[in-house]
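Here the complex is missing a single protein chain, while all its other protein chains stay put.
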Amino acid sequence: MTAAVISQPAQPHQPAAAGGGLMRRLNVGTAVAGGVILGLIGWLVAHSLLQDDDHGSDQVVLVTLTCWAVGFMIGIGAFNGPIGWALGRDLRREDELFLAGKDQGISRYFRFTTDHKVVGIQYLVVTMVLFALGGTLAMLIRTNLISPHSHFLNPQTYNAIVGLHGLIMIVATIIMVTGPFGNFIMPIMIGARDMAFPRLNALSLWLIVAAIPTLLSAAVLGGIPTGWVGYAPLADQAPPGMDSYSVFIIIFAVSSAVAGANITTTVLTMRARGMSWNRTPIFVYGTVASVGLAIPAFPMFMASQILLQVDRTQGGQFFVASGGGSPWLYANLFWLMGHPEVYVILIPALAALMELTPVFSRKPLFSFNAAVISIAGIVGLSVMVWAHHMYASGWAPDLNGPFMLTTEMISVPTGLLFLVILGTVWRGRVWTTVPMMATYAMLWNFIIGGVTGIYLSDVPADYALHGSMFVTAHFHYTLMGAGLTGAIGALAYWFPKMTGRMMNERAGYISFWLVQIGFNVTFMGMFAVGLAGQPRRVVTYAHLFATGNLVSTIGAYTIGIGMLVLLYAVISSWRHGDRAPANPWGGKTLEWTVPNPIPLENFEVMPVVTSDFYGYGEEPSTGADGEDAREPVHAGAPAGPAAAVVAAAPVEGEL
Amino acid sequence: MIVGGVAAVAITGFVLSTAGATPGLLKATVNGTADTAQGQLPHAFLNLATYPDSEAGEHGADGGAHPDWVSYGPTSNFEVPAHSLVTITIDQYDGGETITNPFFAKVRGTVDGTMTVDGKTMTEADPDAIGHTFTIHALPTNQDPLFVSVPLPAVSDDAPEVEGTDYPAPHVVTFSFITGGKGEYVWNCEFPCGDGYYAKFGGPMSTQGYMSGNINVV
Partner (left out) sequence: MSVEPAVADPPRRHSRIDYWRIGWIWLALTILLVLFSIWVPTRLMGPPASPTMRAVESTMRVFSIAASPVAALVWAVAIYSLIRWKSKGRPTEDGPAVRGYGPVTITWAAVSTVLCVFLLIWGLAEMTSVTSAAEASNPLVVNVTGQQWVWTFSYPDEGNVESDQLYLPLNRPVVFHVTSKDVIHSFWVVQMGIKVDANPGVTTKTSVTPDKLGTFDVRCAELCGLRHADMETAAHVVNPADFTTWIAQNGGHT
């Protein structure tokens, strides 16, 4: 590493920081050890003190899982910084570089590493693990539903798997874009050397890693009988698996708050010189909108779980009607998170597609302002629609009309996003790479998801369709057909930048078609049985629905095979794919100006932005600010100063 | 990797733990025929029992994972012949109290709408002293409708234990119903007996093999 990369002057020598030596020995192994040890201690203490009343087993589970998570975070080194500061010590420069993962090869991926690129890759792997888990569970669900008499799963196991599938997939889709790409790509895209709070970045990632085993522990603690929504009072009645659910949600909410504060601050304060809001790429808007929406949303979910834990472990009555509580309180808290959350998932995925569509159409993004306004409009409206999930609950029938209004209004800004993409491909030079195909698949799927959403926004139609497989098919069309498809497009698009290698194109296409065809078959079948009256989350069903379910299961297996092909493409290309050039697609945003592999602090000289990044088909400007007589229209790259700097940058770092 | 490993272990453990809990099947014994309103039908018999714990049923003498949970025995999975008269006898060893829904204090769906308790014919039990119910239902669209619900009167709390056993003398409840065609039905108890859980419907009530199971008509 040359000194040029570290642009600050060397700091004065300081005495070794607290735990400076210890810090170097911490990794995911010590984290698991810490978690297990503290978890065992917690279990022993709780078990001996708390066993003897109705809530004993829940208290023991709550204490044990909390201790596991705290132990894990101690073991990974998450508390070293705060403790050091509390003791009045700060890290030396080499400690910071160590934390950033300098010269550590592969082992930096198993540490509390602060480099945003490492965190991005870690998020990518965690996301893929979650999808593999959730997908496996989906295969089990569909196998059970292959016939009404399959008896593949007993009802208890089935309910538990439905709940775990739902929650794992929701978490996976929440982090699938802002995690990997928001962390790896977005800071480079705005011309920053790292995130505003690199340690919070690592913290948000490792909190999720600590939380995942707590969720999976539900499997051996009686399962989650409530589906992913965790509706009380069924949740009050549930076995200790429900405590796993609560602990998981609480940790995940902390993680998302940390990530949200970090990403928002980064975008607000660390954009390159000259990157005014009208030059900020649309993907950055999408990322900020997503995490910004998560900041108010997830505390609601966390609060619901804290109240639930008071009910379950302390004999509280928040959701117990006979004790003065209300199940509607839970439902409201849940959907105050739950509806913004679908846009937490969707917006960054759509924004990624809007970011890559100009690159593969060789045209500027059509109506950038409309794109920004519609994202803002969706964010604003999405916090005012939650009770459309409660039309049939009886909670407040008089509010059904107003909530129908706000819900249907969302179709206006959402519709504009279609126009933005269509206007961009219009008379473009469409290069049908896998990422671009993802855009087209999204256009197909999201129309279907959107139109079926309009039926559900209509109060009387919702009375007929609520709680049926129709709803399940609808939100899979949005979250999977649009959201996950967008994330796969983003992965294929940024894969060369993140791994330094090209993704296997053939495998990419095969996977694309298998997944998209399988997807449409699966969920068209599900729409059909939903309209015919099959409820959600049932382990068996009336014979009338047999054909539709068989079709769905065949489609689901097709998705499964397609996803395995994608997994193969990712793993094999990551290991042996062709070396990627710095800018394989001819993109104009800043991440394509840095070399592969990307240096530790991304830019040797900070880029200066003189135009936006969508200047396809326009005269290349001379670059530097003010030299051009016209309004600067061309990006800082490739003609700007950053490009010149980057071209001379030493190739370093490894992957 | 770690997460994947933990996940694999957790899922395997889960599948194993539920697979291990798959209860055995008890087949009704057919013994002769009976005259019914629907003519002469084969007559099948099932003998069951309900216990205040799970040490006498399918969970083994140590009671398995939850020895203090109430349970049906000897198993919770039954098979009865189609188009037959089925007579079930349940030895009810457990205590009880007031039922939440008096609907289930009445006998429903049996031949003549009656049951016999210790030899006495009854159409309902005292709603303030119900131990459990035996309630059969299922998806009505898939098969001939079958809805049978029988309340099992509680054994009084101060009844003495019978010598040589851990239980007091049981109430012997007998009832008969006529099966239609083949089908897959479920049964569960509708007296909330899962003490310590919300609405007393958790624990044994919500776990297969205690207060709920399958009844197949073959």
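Letters A and B mark the chains as written, and numbering starts fresh at 1 in each.
By our rule, a residue touches a chain if its C-beta (ideal position, glycine included) is under 8 Å from a C-beta of that chain, and two chains touch if they have at least 3 such contacts.
As the structure is a prediction and not an experimental result, all values here were calculated from the model.
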Shown chains that the omitted chain touches within the full complex: A, B
Contacting the left-out chain in the complete assembly, out of A:125, A:146 or A:370: A:370
Sole contact to the chain not displayed, among A:233, A:338 or A:435: A:233
Candidate in contact with the missing chain, chosen from A:68, A:541, A:557 or A:603: A:541
Option from A:125, A:392 or A:567 whose C-beta touches the chain left out: A:392
Among A:419, A:517 or A:564, the residue in touch with the chain that has been omitted: A:419
Option touching the unshown chain, where A:187, A:327 or A:560 are the choices: A:327
In chain B, positions touching the absent partner: 100-101, 103, 106, 108-109, 135, 137-141, 145, 147, 149, 186, 188, 190, 192, 198-199, 201, 205-208, 212
Residues of chain A (touch criterion as defined above) contacting the omitted chain: 155-156, 159, 162, 225-227, 231, 233-234, 237, 321-322, 326-328, 361-370, 392-394, 400-401, 404-405, 408-409, 411-412, 415-416, 418-419, 422-423, 425-432, 440, 443-444, 447-448, 451, 454-455, 457-461, 463-464, 466-468, 527-528, 531-533, 535-542, 581-584, 586, 614-620, 638
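To be clear about the criterion, only the chains that are shown with their structure count from here on.
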Between chain A and chain B, centroid-to-centroid distance (C-alpha), Å: 46
Contact footprint of chain B on chain A as seen in their complex: 28, 32, 54, 126, 129, 132-133, 136, 148-149, 154-157, 160, 209, 212-213, 216-217, 219-220, 222-223, 225, 233, 236-239, 320, 540-544
Contact set on chain B toward chain A in their complex: 2-4, 6-7, 10-11, 13-15, 17-18, 22, 139, 141-142, 184, 196-199, 201-203, 206-208
